[in-house]
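One structure follows; several queries about it will come next.
Yeah, one chain of the complex is gone here, protein chain that is, but the others are all in their spots.
Labels A and B are assigned to the chains in the order they are written; within every chain, residues are numbered from 1.
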Amino acid sequence: MCLAIPYQVIDLQENDSCRIRVGSGVQNCFIGLIDSVKPGDWLVVHAGFAVEKISPEDARENLELINRYIFAKDPADKDAKAESSE
Amino acid sequence: MKNFSPDIYKDPTLVARLKQRIAELAQEFKEPVKIMHICGTHEHEMGRYGLRDLLPDNVEVLAGPGCPVCVCDTEYIDQAIQLALSPEVILTSFGDMLAVPGSIPLKGERKGDVRMSLLDAKARGGDVRAVYSVFDAAKLAQANPKKQVVFFSAGFETTVVAVAALLKRGAPDNFFIIEANYFTPPATHLLPELEGFDVNGFLLPGHASAITGIRIYEHLPDYGIACASAGFDPVDVLAGIASVLRQLVENKPGLENTYGRVIQYDGNRKALAELDEVFARSSKRWRGIADIPESGFQLKGKYRRYSTEERFAEVLADPPERSVNEHPKGCRCAEITLGLARPDDCPVFDKLCTPDNPYGPCMVSHEGTCRAWYIYGMGKERIHVEV
Partner (left out) sequence: MSRYERIRMSHGSGGKLTLELIEDLFAATFASAPLKELCDAAVLDNPGGRLAFATDSHSIKPLFFPGGDIGRLAVAGTVNDLSVMGAKPVYLSSAFILEEGFPIAELTKIVRSMKATADEAGIEIVTGDTKVVEKGKGDGIFINTTGLGFIPDGLKIGPQHVRPGDVLLVSGSIGDHGIAVMSQREGFEITLELKSDVAPLNGLIETVLAAAPNIRFMRDVTRGGLAAVANEMVMRKPFGVRIFDAKVPLHHDVVEYSEMLGIDPLLSANEGKVVLAAPPNEVEAALAAMHSHPLGQQAAIVGDVVKKPEGRAIVETAYGSRRMLEMPIEEQLPRIC
């Protein structure tokens, strides 16, 4: 139901907002619902506000899950693990 | 964060491998497997990337009640139209809602049980404007202090948290909202109890779950339904489908988060706290479906002053003539939204009802099932190309 896309933070602005990079342009984004946003962070943005922040660990785990759990017959499969850390 | 690249979730190689994995898993089933998503964006992205075309014949993905435009009660649409037509009001709305017919009959223009939409109100002189966010609507109120700016606050939990955050921080005095926000989980809980509901898996919404978390869906596997919360890029959607299939193959229907980079198990607590401060849960009418307890958001306490129902009580006490049927005669949107029928079961699909002349709401929204089927050609048959 809700179109939201990851964008990277350029810098912080007043009133609980920040600037994000969209293509060659810059957009404002409300970050009142997210804790401790820093430049360089990735935010998932829906209709002008950040719904969540993507942490590096979560992103890595997410991809590992997709690679490992989905592809390998056995979640603990060693080969699969090696593959996901490529 | 150097090592995060959003593009990986659109990677054709990963998609190809997932496609193969899904095909392998699907071979384990003799019966067709039905997976329901409850998020219109899933419908739209599946259409745009042609993802159903990558699935084996025995895996069907159908759309559940995940389109806020399709389930929005006619009362709110009619209210928006009525307010748009009063000269003091600038009516702002997400683009999606503009063409949705409510229940005020539109006489004489076209054949059939045709109803007015906000676009019709605009054509009759109403000041109706599409906005990208609630913040833009509030800015418009600031810039037009002599007008009353009404924001048609449609959408699910994802969209409503921004409204809560805005009102909590203070909105202009001439800014009001139509409280048409819905909460998905109670509707989801209703589905497995429906007669004729024979779905094997759920693809849980991605960004709505980013707000609420997925704990609230924990009991769904008790019905034997395998659940995966999924993102929206091709890799995400297919990963969600693969997860559901795998749970079914192993006969262990559970609740898996395949969109962990965005969804936390308990959701976004800060957003939930602000939501709780500004809105209360209330019973809401899902268009053509039912009144579902706790399935909507209503302004509470001191925030009620932003409600159009308070500010425009007098105007709204005198509503225009409305049709008694929620959906236009013959429209099967309600059943389609519940996964109990398909667009091609509707006799007027692609005949009386097309995107340029929508008869029912499911043909309006970009994520309405009828529209998605129409524009992306997702009938029962695959597209065959002969060169």
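The criterion applied here is as follows: a residue touches a chain if its C-beta (ideal position, glycine included) is under 8 Å from a C-beta of that chain, and two chains touch if they have at least 3 such contacts.
In this text the structure is predicted, and so the values were computed from the model without any measurement.
Colleague: Specify the residue from the set B:His37, B:Arg311, B:Arg332 or B:His366 that touches the hidden chain.
Modeller: Of the listed residues, the one touching the omitted chain is B:His366.
Colleague: Among B:Gln82, B:Ser103, B:Thr159 or B:Asn257, which residue is in touch with the absent chain?
Modeller: In the full complex, the listed residue that touches the missing chain is B:Thr159.
Colleague: Going by the touch rule given at the top, which residues of chain B touch the chain that is not shown?
Modeller: Contact residues on chain B toward the absent chain are 12, 15-16, 19, 40-41, 44, 47-54, 67-69, 94-96, 98-99, 130-132, 136, 139-140, 154-155, 159, 234, 355-356, 365-367, 374-378, 382-387.
Colleague: Just the residue numbers, please: which parts of chain A touch the chain that's not shown?
Modeller: Per the touch rule, chain A residues meeting the hidden chain are 1-3, 5, 22-27, 46-47.
Throughout what follows, only the chains that are shown with their structure count from here on.
Colleague: Indicate the whole-number Å distance between the mean C-alpha point of chain A and the mean C-alpha point of chain B.
Modeller: Their C-alpha centroids are separated by 23 Å.
Colleague: Hey, which residues of chain A end up touching chain B in the complex?
Modeller: 1-6, 15-16, 30, 32-35, 40-42, 44, 46-49, 51-52, 54-56, 58-63, 65-66, 69-71
Colleague: Can you tell me which positions in chain B touch chain A when the two form their complex?
Modeller: Against chain A, chain B makes touches at 1, 3-4, 6, 8, 14, 17-18, 21, 39-41, 44, 66-68, 94, 132-136, 155-156, 158-159, 161-162, 165-166, 169, 184, 205-208, 210-211, 232, 235, 239, 242-243, 246, 258-264, 268, 270-271, 274, 367.
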